[in-house]
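Note that this is a trimmed complex: some chains were dropped, and none of the rest were shifted.
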Amino acid sequence: MLVGTVIGNVWATHKDPTLEGMRLLIVQPMDAHGKGTAESVVAVDPMGAGIGERVLVVFGRAARHVIGKGHDIGFQTAICGIIDQMELGGRTYAPHVDQDKHS
Amino acid sequence: MLVGTVIGNVWATHKDPTLEGMRLLIVQPMDAHGKGTAESVVAVDPMGAGIGERVLVVFGRAARHVIGKGHDIGFQTAICGIIDQMELGGRTYAPHVDQDKHS
């Protein structure tokens, strides 16, 4: 379970049928200093998050719960919340990350 | 299962309904030398941990057990204990981490 920033979109025509109609976002996890890490994850988004928004990402069974289509699905990562406010190391962070700064 | 330090809070209004009323803390894992790593995780906190406290963090089924709301929930990381004392490499660590030192 992590905080990350939405940094991109992915489209796939040829895919497992259970992915049909799912919005796939690329999320960059946040490190302990509030900066983006070098890694990326792909998450199904049932929350309607936009590019630059900070989101909560879950995995496995929790991700399947958030999607709400049972446990026989072909993905295991989902956005479960859009962050309004974050306090880290005494600083308050805005919900959006400036696109020029997140990398 | 890891030892980490509570370094921040996260608030989300738009989220999976099962997250309603849950306290979400940002935790910085501890490395093998007792220092904070570069990474962060977000954990649901049923223990009432405060900023700067060292905590035990669990994942998956163990996290769902700690929360006690069944297995149909939208998160999979939780704080399962607040550390009183820690011995590492022959040194004894205080339960709190000085905010100026943890990064």
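Letters A and B mark the chains in the order given here, with residues in each chain numbered from 1 onward.
The rule is short, and it goes like this: a contact is a pair of C-beta atoms (placed from the backbone, for glycine too) under 8 Å apart; a residue touches a chain by one contact, two chains touch by 3 or more.
The model shown is predicted, which means the values in this text are computed figures rather than measured ones.
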{"item": "Homomeric complex, total chain copies (2 given)", "value": "5"}
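Here is the rule we go by: only the chains that are shown with their structure count from here on.
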{"item": "Distance between chain centroids, defined by C-alpha means - subunit A, subunit B (Å)", "value": "20"}
{"item": "Touching residues (chain side subunit B, partner subunit A) in the complex", "value": "7-16, 18-19, 24, 26, 28, 36-44, 60, 64, 71-77, 99, 103"}
{"item": "Subunit B contact footprint on subunit A (complex, rising order)", "value": "1-3, 29-33, 37, 47, 56, 58-62, 65-66, 78, 80-90"}
